[in-house]
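With one protein chain withheld, the remaining protein chains of the complex are depicted in position.
Just so it is clear, A and B label the chains in written order, and each chain counts residues from 1 on its own.
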Amino acid sequence: MVEEIGSTADGNIILNVGPQHPATHGVLHLVITINGETIQKVEPHLGYIHRSIEKMCESLTYRQFIYVTSRMDYLSSHINNHACALCVEKGLQIEIPSRAQVIRVLMDELTRIASHELWWGAMAMDLGALTPFFHAFREREAINDIMEETCGARLTMNYMVPGGVMQDIHPNFQKRVKEFITLFKSKVSEYNELVTGNIIFQNRMKGVGNLSAADAISFGCSGPTARGSGVSCDIRKLYPYEIYDKINFEEILESEGDSFARYMVRVREMSQSISIIEQLIDNIPEGDFQAKTKAVLKLPKGEFYQRVETARGDFGVYIVSEGGSTPYRIKFRSPGFSNLSALDHMARGSKLGDLVAMMGTLDLVIPDIDR
Amino acid sequence: MTVEALKEKITALFPAVTFEEGGQWLTILVESADWHGIADILRQNETLCFDYLLCLTCIDWKTHLTMVYHLDATKYRHNLVVKVRLEKVNPAIETVSDIWQTANFHEREVYEMFGVNFLHHPDLRLLILPDGWEGKNPLLKDFEDPINMIKL
Partner (left out) sequence: MEITSNNSVEKPVSLTSENSFPGQIHDTPGGGIVLSKLDDIINWARSNSLWPLTFATSCCGIEMMSVAAAKYDFSRFGFEVARASPRQADVIIIAGTIVNKMAPVLKRLYDQMADPKYVIAMGACAISGGPFFYNTYSVVKGADHVIPVDVYVAGCPPRPEALLHALISLQDKIKSGQTREQIQVPKPLSGGDILNQL
């Protein structure tokens, strides 16, 4: 460590937040320098969940390494798997049947809603409101039940494979998703009354953690963190993959750049995801759910990069292949890594209590950052 | 800007760079001594305006290292990949964290995983690995760890 914990000569105190802390959403260790209650500097110390995934993937085949990405950003596990499957398919140059494409997009959007639900509940809990946590998990359990019926697991589903999806959807899938849509629509107004319109919540979030658009781009922020500052960066719109170019949905942008703007972006994204699901759920085309691929996949020599939009931002999979059955080098470009680097810039000059609100709106999942 | 127009513009601005064929995006090869100047122009030029550094990584080719930079422009939405070849012994390159602030963390990670020294970096030290791992550079291909690593 560079600075010892204690007090410095000019009256600043150096304080540890984490790694074990209820508000850090995983094991994030922040060493903050404060003067009174005003923050002078925030320094993240990472690595408390560094599982050396990139080195490990060099010894796994192209079918095997996908399960590891479920565990990186575990709240958007389908979307991470989707990115890996798309990258491998890009290398193999195979066509995916349209039924598989629609199923993949449906699963992605359900995962996005589940991730934002958990974010919402955990963020309200950090600010002291314990009730929204239980409401959020009630809806999340509905989504987990749908996932479990089709994919077999609640959190880390290895459902996307190169070529399509692993199994066809359960016969009850459409009915349960439609029930979920009606349930969710009735709850959105409840969320707005409970938390969004709450005067204490608004005072704690408005004007806190300002991030200008130029800074957001320079720090490499993406996802709702950047969209709250007005930067248009939704990969689903800009570099569409699968069938996103054929679906009608809006990219939510807010211009203030403070924590409340980032919060509103995520809440509105949940409604957009519901509208995407509504457009697709009745129109799942018939056909195969998986394209025929060889048992052992070998990518040709070259490099392949795939970008997708996870719930946190722009996730990238970069595969460098030498023609063998295992990749030569894999790099996962995680959105949280860049979003976290903006925390120091946002937090200088604010109070200690605002730091929690800022970390909440950045929506950090630390295993995604440490890989 | 289309790929051909981009290629012409870059050849006009930097006559010394070479292009690599067969990539997903336009790929240029740059010398490590010229990199900082080129990066500055790529960022500041009005028609290029590459202001978003996506991904900064390094690949170990056993005889040399290659730094790979993926760039994106938010106004025009064109992409560029820059590769810089470095020596295996004492690799060093100029930092770009004054141009794109996201490079600060990314370069620290490449420093600890591959041992690349970034000149004029404001704060070059370990980020993810625990204390005491300076110099071990785990992502190099000749990283020895007889307890944990199984050689296939």
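Everything below uses one rule, namely that contacts are C-beta pairs under 8 Å (C-beta built on N, C-alpha and C of every residue); 3 or more make two chains touch, one makes a residue touch a chain.
No experiment lies behind these values; they were computed from the predicted model shown.
J.: Where the complex has a chain not shown, which of A:I14, A:I49, A:V231 or A:V308 is the residue touching it?
T.: A:I49
J.: Tell me, which residues in chain A touch the chain that this view leaves out?
T.: 19-22, 26-27, 47-53, 55-56, 58-59, 67-68, 71, 74-75, 118, 122, 133-134, 137-138, 140-141, 144, 154-156, 366-367
J.: Residue-wise, where is chain B in contact with the chain that is not depicted?
T.: Within chain B, the residues that touch the unshown chain are 129-130, 138, 143, 145, 148-150.
As a working rule, only the chains that are shown with their structure count from here on.
J.: Calculate how many whole Å lie between the centre of chain A and the centre of chain B, each centre taken as the average of the chain's C-alpha atoms.
T.: Those two chain centres are 25 Å apart.
J.: For the complex, give me every residue of chain B touching chain A.
T.: Touching chain A: residues 22-25, 51-55, 57, 59-60, 68, 70, 74, 77, 100-102, 104-106, 125-131, 138-139, 143, 150, 152 of chain B.
J.: What residues of chain A sit close enough to touch chain B in their complex?
T.: 1-2, 46-47, 50, 52, 54-55, 59, 90, 215, 217-220, 231-233, 238, 302-305, 307, 314, 316, 318, 320, 328-329, 331, 333, 337-338, 340-341, 345, 370
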